[in-house]
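What follows is an incomplete set of chains from the complex, kept in their original frame.
The letters A and B name the chains in turn, as written, and every chain counts its residues from 1.
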């Protein structure tokens, strides 16, 4: 049994956004008892992560870490058509991931206590980000 | 056909631990001939990697690389509730992965000759780490 759902997330600006509830709703709709929930983002300058969900400082620190690793306007970047945050956003996406796949147990996402699903908007301004959720199991 | 197995791995301290045999045992139990084996770790300060399995220096070098990239006690980290290795562990987890998905061919993990499945404990002390293995196929 394969179910697919299309989601659109409006990002406010560069930010790490908790989307766990949106994904859990898809799992509920699918009625799968045991299986897997695949989340895919159709972009190359925003990505997905599983991340600590209790202390907002974690997201703050991740963002600061990435800015140190590949700062906006880094002179090594030649792909700058859309501004100083363009290429760093592609690099951040490659270093994190464009898809997550999470077990479903007893009709729920089998996340650990401290795990949340986050969309990381790497561009400086707001975007509409499209996701496809593919749930399969039995 | 979906089979799920729960594993608990006791980590000794910060270390990169070969868990290929534990995962292969699950594949054998599942009796799947052709399919995929998904391994998920339910934590945000330990992660999974596929890594060279012959020379222990590879794991040593990976660890040294990560310590240079995001040292324990790095002053950019504000999330320090559980000590200087707290936030670096979250960052290391995000830069590697919380899940692996490996093809099954002829009832075995279709790993390359030099590929092993490793659990990377990022915290300095020992932990009990929970994993869920989800196997599907036919």
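Keep in mind that, in the parts below, contacts are C-beta pairs under 8 Å (C-beta built on N, C-alpha and C of every residue); 3 or more make two chains touch, one makes a residue touch a chain.
Note that the structure is a prediction, hence the values are computed from the model and not measured.
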Legend entry - Full count of same-sequence chains in the assembly - 2 placed in this view: 3
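The rule is short, and it goes like this: only the chains that are shown with their structure count from here on.
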Legend entry - Whole-Å gap separating chain A and chain B, where each centre is the average of the chain's CA atoms: 20
Inset, instruction - Going by the contact rule at the top, pick out the chain A residues touching chain B in the complex. - result: 34-36, 49-52, 55, 57-58, 60-62, 64-65, 68-69, 95-97, 100-103, 105, 110-115, 136-138
Legend entry - Complex contacts: residues of chain B adjacent to chain A: 1-2, 4, 38, 40-45, 69-70, 76-79, 81, 87, 90-91, 93-95, 97-99, 101, 130, 132, 134, 136
